[in-house]
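One structure is given below, represented as structure tokens, and several questions about it will come after.
With one protein chain removed, the remaining protein chains of the complex are shown where they sit.
Coming up: chain A.
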Amino acid sequence: MESAIIIEKSIFIFTIFAITMLAAMYSTWAERKVAAWLQDRIGPNRAGPLGLLQPLADGMKLFSKEEFLPNTPNKFLFVVGPAISMSVALMTSAVIPWGDKLVIGGHEVILQATDIDVSILYVFGVLSVGVYGIMIGGWASNNKFSLMSAMRASSQMISYEVAMGLSLIALLMMSGTLSLKEISEQQAGMNWNVFYQPLGFIIFLVCSFAETNRTPFDLAECEAELIGGYHTEYSSMRMGFYLFAEYASMFISSTILSVLYFGGYNYPGMGWAIEHWGVNAGNLIGVAVLFIKICAFIFFFMWVRWTIPRFRYDQLMRLGWQGLIPLAIANIVITGLVMVRHELAAALGF
């Protein structure tokens, strides 16, 4: 029995790993396509049908580039930086509930690598380590532009983590659990959290943009001021890892947004589908639905990128500390008041 579980989990983890990599790979393709469409162009269409082989070509190009090591005393950290970014981006996927469960040969398979009951804390813990990847890379590059960019990125991520956590507290007050699985289950049908927590959702969304270093918060990579940002000195696959980590974390952020606010794998009529078409079919549709939601969010990330210009650094900090944090706190207070409205009314004598 023990070894069966290990094999089952290994297969599952491997699948998730592959899917995340694939999603990150094709996000680069999608990014170019979306950018082109929004600018009335066509986008990559030479490598394979619809340019679908473009990511492979890019990967091959990156692999064949020279591995350049700048003259830095921190050679070890220089190599470790991209590795941290990449592993952090991939680690979060461990606690995501991709679906409910499958029954294979009378044996229940839970579509989640591990269901720890503090999974949200785990996600946030891991995400905040991500800043080390950027910070270490920028520091070890021995380049003042990389360092400046790393400083920007880390101060931005730290500031927005506060608002992100606060916006989440309101959600957790409602759900009463830290487990992503249970939060998904609570949103069965169309009982999605976004309808109960619209303000919290918007704050969380804005903070996700900042956390993933996406436009309009990509100050860490603004070419006009900082050359290439923290990965200026990087080349070949190390550079590829940084770029890849950005897309992987975009994928993970979209997943978390879908799970927390858009019902995860739930879709209206799920109970009916499970009853009539069986557990497997119903839950596989659920997985597909989750992926559709994720793709929609990824598209939204890209759509915003090609719409809004980059924020100025002071605007970014003001928005974070003076805009989002007070709003998030107000959201907590409002949520609390609504939750205790009956007790409150009784106490006030209505």
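Just so it is clear, a residue touches a chain if its C-beta (ideal position, glycine included) is under 8 Å from a C-beta of that chain, and two chains touch if they have at least 3 such contacts; residues count from 1.
The rule is short, and it goes like this: contacts and distances are computed from a predicted model.
Engineer: For the chain omitted from this view, which of "2Fe-2S iron-sulfur cluster-binding protein", "Acyl-CoA dehydrogenase/oxidase C-terminal domain-containing protein", "NADH-quinone oxidoreductase subunit I" or "ABC transporter permease" is its UniProt protein name?
Structural biologist: Listed in its UniProt record, the absent chain's protein name reads "NADH-quinone oxidoreductase subunit I".
Engineer: If I consider the whole complex, including the chain that's not displayed, which of A:Phe17, A:Tyr196 or A:Trp303 touches that chain?
Structural biologist: Touches the omitted chain: A:Trp303.
Engineer: Who touches the missing chain here, A:Ser3, A:Gln39 or A:Ser64?
Structural biologist: From the options A:Ser3, A:Gln39 or A:Ser64, the contact with the absent chain belongs to A:Gln39.
Engineer: Pick out which of A:Leu52, A:Met91 or A:Ile202 touches the chain that's been left out of the picture.
Structural biologist: Considering the complete complex, A:Ile202 is the one touching the chain left out.
Engineer: Going by the contact rule already stated, which one of A:Val194, A:Ile298 or A:Leu319 would touch the omitted chain in the full complex?
Structural biologist: If we include the chain that is not displayed, A:Leu319 is the one touching it.
Engineer: Going by the touch rule given at the top, which residues of chain A touch the chain that is not shown?
Structural biologist: Missing-chain contacts on chain A: residues 37-42, 45, 202, 303-304, 306-308, 318-319, 322-323, 327.
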